Structures are given as C-alpha cells and as structure tokens.
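Only one protein chain is missing; all other protein chains are in place.
Labels for the chains are A, B and C, by order of writing; each one numbers its residues from 1.
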Amino acid sequence: MSWAEKVLQIDRRWIFLAIAIAVTIPFFLPLGLPVVITPPVQSLYDAVDELEPNAAPLLLSIDYAPATLPELEPMSMAILRHCFAKDVNVVVMTLHPAGYGLAERAVLNAAEEYDAVYGEDFAFLGFQPGVSAVILGMGINIRNVFPADAYGAPVDDLPVLQGVRNYDDIPLVISLAGWSAAEAWVYYAHQPYRQTVGAGVTAVMATDFYPYLDAGQLVGLLGGMRGAAEYEGLIQRPDQGVRGMDSQSVIHLLIIVLIAIGNAAYFISRRKKTP
Amino acid sequence: MTFIWTTIGALLTLSIYSFLYKDNPFYKFAEHLVVGVSAGYYLVIYYFNYIHPNVFSPVFLLEIGGEPIGFGSFLWWMALIPGLLGVLLYARFFPKIAWVGRWALGIYVGGYAGLGLSPVMQARVIEQLRANALSIAGVEDPFAAMTNLALAVGIFAAMIYLLIAKRNLGAKNPLAKVGVLVVSAVVAYGGWLVLSLISSAGVVSLTNILLVIGLLGTLSYFFFSMKHKGILGGLARVGIVFLMVGFGASFGYTVMSRISLLIGRVGFLIDWVGQIRGIFGA
Amino acid sequence: MMRRQIPLALCFIFGVFMTIQYFIPHHTIADMQERVLMWLQTLLAFAFLLGTVSLIKLHYHKIRNRADDRGYSFVALTGLVTMMALGFFHPQHNLPGSPFSLMFLNVQVPIEATMFSLLAFYIASAAFRAFRARTLEATLLLVAACIVMLGRVPIGDMIHEGIPQATRWILEVPNLASKRGVMIGVGLGMMATSLKIILGIERAWMGGGD
Partner (left out) sequence: MVADKGRMSAKRFGTGLVTLLTLTALSLCPAPAAATDGALAEADSLAPVPSLAPPVNVRAVDTDNDRGSQIDVSWEASADVEFGRVEFYRILRSSHPDTGFAAVGRVGFTQTSYVDAGMEDETDYYYRVAAGAGEELSYSPTIGPVVSRPHWFNMGRLNCLVAVIIFVLAIIIFVTWAKGGRDLFIRRLPGLDEVDNAVGRATEMGKPILYITGLSGISDVATIAAINILGEVAKKTAEYNTRLIVPCADPIVMAVEQEVVKEAYAEMGRPDAYNDDDVFYLTRSQFAYVAGVNGIMVRQRPATILYMGMFYAESLVLAETGSSVGAIQIAGTDAVTQLPFFITSCDYTLIGEELYAASAYLSREPILLGGLKGVDAFKFMVGVLLILGVIAATLASSGVIEANFMAPLYATG
C-alpha cells in the first residue's frame, strides 16, 4: 500500500476532529475580516431603507424551521433591527408551524432592544397552514386569513394594521425561509398581485433564486449566513452573522485543502496501479 | 431558570454530536424525543391557530372571531363541510371505509394542483423568457454590434472547442484537463480584454450572449426527442458546461450552508460554556 | 363509482376551477375561490395531523410487539403527550415564556438545528474521500465550487480581489443561465404532473384497492 492509499484510508473521525477545532478557534481568536457587500443584499437593504417610518408596514414572513436557524435567524434579527431603528412598522407572520415560536422569539427580542411597542410599531399574526392558499387569500383581504393576531386580538384593534386591507397597502414583503415558502411568495404574491417581494434563504437554495432576482421577481436576496453578515454590516450592528464569518473562512480553506489532497492522493494511487 | 433550560438544550446538542463518534443511546434518545415533541408542538399549533378558530369554534360554539353565527346558517355550513371532509381523511385507518377518504383527498389534490398551474407558467416560464430575451448587440451602432457578436461567438466557440476536442481525444490525464481549463480561461480572459477595449457595451453583449446560449444549451440538454447530434448536440455540450458551473456554485453554497449551521451550534455551545463559567466563577 | 369515479370527478372539478379562476377576476368567481382556498386550508390542517396519528400507531405497535428498541418508542410518545398536555391544559400556552414555548425553544429547536449541522462534518470527510475530478464535468464543477467557496468568505477578498469578482460572474452568468434552464424544465415537469392529476391520468394519490 502506497502512502497515497494510506492517506485515503484514514479514519474519518480525524477529519471530524479537525473540523471541530477549525470551527472553534476563530471564536476565541477572531480574525476580524471585513465583509464586502454584494448587490443582492444591498438592494434588499435599500428596499427596506426606503420604507416610510410609521406608515404602511413591512410584512415579514418568518418561515424557517429550527433546522436552518443559524442561517436565517441572524437575517430576521438584522431586518427587524433595521426597521425598529428607523421606526418602520413591521407585521410578522409565519407559514411554518415551527416558525411560530421562532418568529415570536425574534420579533420580541428585537422589539425589546428598541423599546418598540406591540400593536403600534409591530404585530405578530401567528401561523396559518396552507402556504399558497394563505398568500393568495391575503391578496384579497388580510382579515380573511388572519382575523386576529397570534394572541387573539382582532386585527382591526391593532393600530399598525389600521387601514391595511391587502397587498395594495403593503409596500414590501420579505420571506425568510429554508424551503419553498420563499418561492411561493413569488408565485402567489408577486405574480398575481404585483407585490414587491424580497427573500432571505439558506445558502443551499440561494443559487436557485438568481433567475427570480434577475427577472425582477425578487427585489433583493440574502443568501445564508453570509447574506445576514452583509446586512449586519449595512446596519452597522455586527452580530451572529459577522461573528460566524471567521470560522466560515477557515473551514472553507480547510475543505479546499482536503479536496486538493484527496484528489492528489487519488490520482497518484490510481496511476501507480494502472501500469 | 434560563440557565437550566439552556443546559438542557446544550446537553441535547451534545447528544446529537455524539453520533459522529458512533451511533449510541444518547443520540437515539434525542432523536426519538424530538420526533415526539415536534409532533406534539405541531398538533397544538395547528389546532389553536387553525382548527379551533375556523372549524371547532364556528361548528360547536357557534362563533367566528368572537361574533356569534346562527346554527344552520351559511357560515356554519361553510365551516362544517370542510371540517367533515377533513375528518374523512382519517378513514384510511379503517380499511373497510378507507375509500371515503378519497373524496376529501380528491378535492385537496385537485385544488392544489390547479392552484399552482397558471402561476407556475407565469413565474417559471413566461417571466424567465422575458428576462432572457436580451439584446445581444449591446449598442445601437449596427457595425459595432456585428463586431461584438462575431468576437463573442468566436471566443466562446474557441473555449468550447478546446473543451470538447480534448474530451474526444480521450485524455485521461488530469494534468491535461487542467491544461485545457487554463488555456480556455486565458483565451476567454484575453477576448474579454479586447472586447472591453473596443467598447464597454461589448462586455454587456458578451454577457447577454452567454446567458442566451447557456439557457438554450441547458434546455437542449434536457430535450429527449432527438438524438444529440449536429447543432443540438453542440448546444447540449455547451449546456452541460453551464450546468456543471452552475452545480459548482450550488456545491460551494451548500457547503457554506452546512458549515453555517455548525458555526451557529458551536456558537450556542460556547455561549453556554460562558454561562457556566459565569455561574461558577471560574 | 362511489369509490373511484367520484374522487376523480371532484379532483377534476376543483382542479379545473382553480386553474381557470386565475384568468377570471369577476367577484362571483373570486368569492368562490376564497371559499375554496379556506377549504383547502382546512383539509391541509387535517391532513397534516394524519402524520401524528401514524406516528402514534407506529410507536404503539412497537411497544405492544415488545420490539427491541421499544424504550425509544416510550421516549417519543412521552414527548408527544407532554407537549399536548402543556398545549391543551395550560391556558396561556401561546404566550412567550410558557412551559410549552420553553419546551419548544429548548428541546425541539436545539435538536433539530443540530441534526443538519452534522452534515458539515460529513461534507469535510467527503471532500477528502469522495469528491473526485474523475471526469471533465466533475472537474469543472469542483473548480467552480472552490472559487465560489473562497469568493463568498472574507478571506477570499484578502487572497485576491479577483476571487469575489469571479464568484459574482459565476453566479450571475453561467449559474443564472443554467438555473433558469433547470427552472423552466422543472416548472414544466411540475405542471405536467399537476395536469395529469387533474385530468385523472395520474392516479397514484388514490392508493391501491378499488
């Protein structure tokens, strides 16, 4: 057995250990690398930034489940902080049952930081099943789908939703999702109602969303933790996203090195066998 | 109190990671626990957010959103019928009457199938066609447009020719592959430079040409009614090149995604360790 | 007739109605559509809970048949019953800080969030042992992947400013073109499936039997 073959036979738990170490170290020895802003993030930021304070609300659909929490929660925190700092009203809802608890946690934490008042500056509508049916129904009248907020208060009693009938009165919808919910907003809110939609998705999905972005069906796009980090940079409030970027850098380098070594060993061992 | 809850979360997190060493009872415990807890959570959420206000409350308590409705009124029936249909779905657990569940399923499956049809046509076909019907001239001057076109096609053809020619020679040598890639990249970059010297619109037109050819190529690759020969074969080859680069981007992004999840969890554990140190004053 | 024809007819009627309502804005149709949407929502909610019943059935059988790993079935059922009790018998389960909400945030969330992060480890080991530039296609893919991986982290900017630019180009040109092709192809596939269901050509949803 040549050395190359021996390298390839290494117990993979050593690699697991290497990854664990590589991800942990930057937490204690931060590199503080700057995060450059990319156009899809900038345009989503601009769309939120242009919203009028204390007027028609931003509809934030927090559609993620725990499985994609580390990528998407930093996005919702950054967007909510942006809104509360600028006094932009926010209405939060969710299309995923697990999003109920997660959306509530995000919006209440962000609101506490900025002393935003429930009902006046923001509201939480809770969860409704049926994705496409919910999105289409809200295009007719939000009250058809959400007659009351998550805590049972009628929507008409919430000042933030006063005079908000349907998408005509909502300048921007942002969906944060690790599954097809973000696409559903394009199909059922943008397409029939011409609603302006922005999205924040996991990095796994991000490349598939470029056609929507390019065709103007999405106003902006946050892709994965990096997208959140950029948004945090834009509102100048670094948090989980920016904190993760150092570890991300180190592990990406490590993986590229692993691919290179693995391929080198593979081709060397194969060449030795062939003659 | 918060600390106790966080500790529970942290211990469960560690139980899951113990799977990396090997399958073990801690992992299995956490795995089964989450199956039960999440099912219970979803049940409660579905019930209180939807079934209670929209079915139970109108049918049995005779009120919708706090407003009373009459027994046997239109709204009452409109809550009762879908509720009954929903209950029919459970007939599948009783083999003898399982078929009645199909009535409800028919409405559900047909309704959602119809709901998606037209918006998908609009969003995934028509809008994408609109966005990709790009001008490949880039400038209003027909002469410059022709020059751009010729240059871009030439460069692109050279790049593809190199890729395909090498493939047909059957080179198995990885160095040769890398060589082809490097040569193509240099040629493409050189062409790009020349083009941008002639006019900045040239860059626009090259990008547009690539977008158009890439889309046509990808569509051709997934076209099964003709043999991949001649122009169609060439386009399909181009398509596979684009597909592979696109998949490469997905690959990179997926790696990024999974690592972000790990970073998030490690951050959580580190914060937890920080809390322990805070409490025990270490 | 009752068993196969009526479900197929219902599927056809609702499918055709939902397809054509997209083109008819008139309020008579729109009001009907609103109703149908609510029906669909109700059915979805009930259908979702089917899974819970199956789950209970599965673990109940495991316990009753004294399967080797029935201990874990107890764990699953205990979790389910606890959450239901906290949800149905705690009057303010929907408020933040209730035991129901705490169980979700500190049991369900950490476990589910951690599950998929396991993949970070597996990707690293696969990077070493499986991702090979065997063919020209795979080579192209890996080269693009490495550029993107570097270009999307801050260290890429430090190594060379061309790397993020190249990443952007990959995303906005070849990636866009190929993903658009896939999007159209997959979209047509989805529509074909929907259509076959509506027309009753595809009947897998009815399951076996008569």
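Please note the rule applied: a contact is a pair of C-beta atoms (placed from the backbone, for glycine too) under 8 Å apart; a residue touches a chain by one contact, two chains touch by 3 or more.
What you see is a predicted model, and the numbers here were worked out from it, not measured in a lab.
Taking every chain of the complex into account, the omitted one touches A, B, C. Contact with the chain that does not appear here is found for just one residue of B:Asn54, B:Gln122 or B:Thr207, B:Gln122.
Contact with the omitted chain, checked across B:Phe19, B:Tyr46, B:Phe242 or B:Trp272, is made by B:Phe19. Interface residues of chain C facing the missing partner chain: 19, 22-30, 115-116, 118-119, 122-123, 125-126, 129-134, 137-138, 141-142, 145, 182, 184-186, 188-189, 191-193, 195-196, 199, 201-202, 204-205.
Listed here are the chain B residues that touch the chain not shown: 19, 23, 31, 117-118, 121-122, 125-127, 129-130, 132-142, 145, 212, 215-216, 219-228, 243-244, 247-248, 250-251, 254. In the full complex, chain A makes contact with the omitted chain through residues 8, 52, 54-56, 81, 85, 87, 113-117, 120-121, 159, 162-163, 165, 168, 191, 194, 204-205, 208, 234-237.
To be clear about the criterion, only the chains that are shown with their structure count from here on.
Our note on geometry: chain A versus chain C, Cα centroid distance of 16 Å, whole angstroms.
Chain centres here are Cα means. That of chain B falls 10 Å from that of chain C.
Among the residues of chain C, those touching two or more other chains are numbered 22, 38, 40-41, 44-45, 48, 94, 104-105, 108-113, 115-117, 120-121, 123, 127, 133, 142, 146, 149, 152-153, 171, 175-176, 179-180, 182-183. Looking at chain B, residues 20, 38, 41-42, 46, 50, 112, 115-116, 119-120, 123, 128, 131, 174, 246, 249-250, 253-256, 259, 261-262, 264-265 sit in touch with two or more other chains.
Every residue of chain A that touches chain B in the complex is listed here, in rising order: 13, 16, 19, 23-24, 27, 67-71, 73, 97-98, 100-101, 126-129, 132-133, 136, 147-148, 150, 154, 186-188, 190-192, 202-204, 206-208, 211-212, 214-217, 223-226, 240, 243-244, 247-248, 251-252, 255, 263, 267.
Residue ranges on chain C touching chain B, taken from their complex, read 2-4, 6-19, 22-23, 35-36, 38-53, 55, 57, 69, 72-73, 75-84, 86-88, 93-94, 100, 102-121, 123, 127, 133, 136-149, 152-153, 170-171, 173-188, 190-191, 193-195, 197-198, 205-207, 209-210.
The part of chain B that touches chain A in the complex is made up of residues 20-21, 38, 41-42, 45-46, 49-50, 53, 64-66, 112, 115-116, 119-120, 122-123, 127-128, 130-131, 174, 246, 249-250, 253-257, 259-267, 270.
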